[in-house]
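A single protein chain has been omitted from the complex, and every remaining protein chain is retained in its original position.
== chain A ==
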Amino acid sequence: MAKVLVVTSGKGGVGKTTSSAALGAALAHGGDKVVVIDFDVGLRNLDLVMGAERRVVFDLINVVQGDAKLNQALIRDKRLENLSLLPASQTRDKDALTEEGVAKVLNELREKFDWIICDSPAGIERGATMAMRHADVAVVVTNPEVSSVRDSDRIIGLLDSKTEKAEKGDRIEKHLLLTRYDPARAERGEMLKVDDVLEILSIPLIGIIPESEEVLKASNMGSPVTLNNPASAPGRAYFDAARRLKGETVELTIPTDKKGLFGKLFGRRAA
């Protein structure tokens, strides 16, 4: 059965779009039919991160308002044929997203796909609430940093009160995805540790994505990091997270500082 997954965070710049693209590509790589929807109306970027920016013809708002059919607006990925993108509008206003319109689009997508990944905009306004409204599962993207953790806590509160599932008295499945984790800094006590964040937010952990230059390289190339460099540390971490989303049990190890004693003695980086 199709699952609607929202990737959300409250705070901007923590890696929602990167994670939406990477998880979408990882799930599609495993054979599932996946569509990733950009809900950031007016400031779309998922198309750019996925390398489809030159091919956008219609967008989510066109479909919501009936100006285009779904199959006309879906952009099929050139690398993975079972991965599609539904871009956000760059010119329209976010108020054009109506709850009924979004519900109709999602229901139509449920017929065609196994995973519908809603890439939420930052903030807690209409775009963000529309992205989470009909979700079955939520991935809360958090950086080990005070303002990100606080905003995630706020978003978790909204997931538990403002979603369709919550209003019906059901529980929405929530997972924490810790991104931009720097083990060396965590070990030096300069960054919140995994356990600190887990204790504060108290939702289960779906993955830890280490801080890596591979993420920027992938977005430069317009390719999800799971496709651009699947063997890289973030690539593998996203693949593992995708398998956990599918219900598989995959051992989760907290990344440690790879440098040995030698590196610790001589390889200190400037803070």
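Please note the rule applied: a contact is a pair of C-beta atoms (placed from the backbone, for glycine too) under 8 Å apart; a residue touches a chain by one contact, two chains touch by 3 or more; residues count from 1.
Assume contacts and distances are computed from a predicted model.
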item: Among "Methionine ABC transporter ATP-binding protein", "Cell division topological specificity factor", "Ring-1,2-phenylacetyl-CoA epoxidase subunit PaaA" or "FtsX-like permease family protein", the UniProt name of the subunit that does not appear here; value: "Cell division topological specificity factor"
item: Touching residue (missing chain; options A:7, A:28, A:56 or A:209); value: A:56
item: Selected from A:2, A:48, A:198 or A:252 as touching the chain missing from the view; value: A:48
item: For chain A, the residues touching the chain missing from this view; value: 48, 51, 53-58, 68-69, 72, 90-91, 216-222
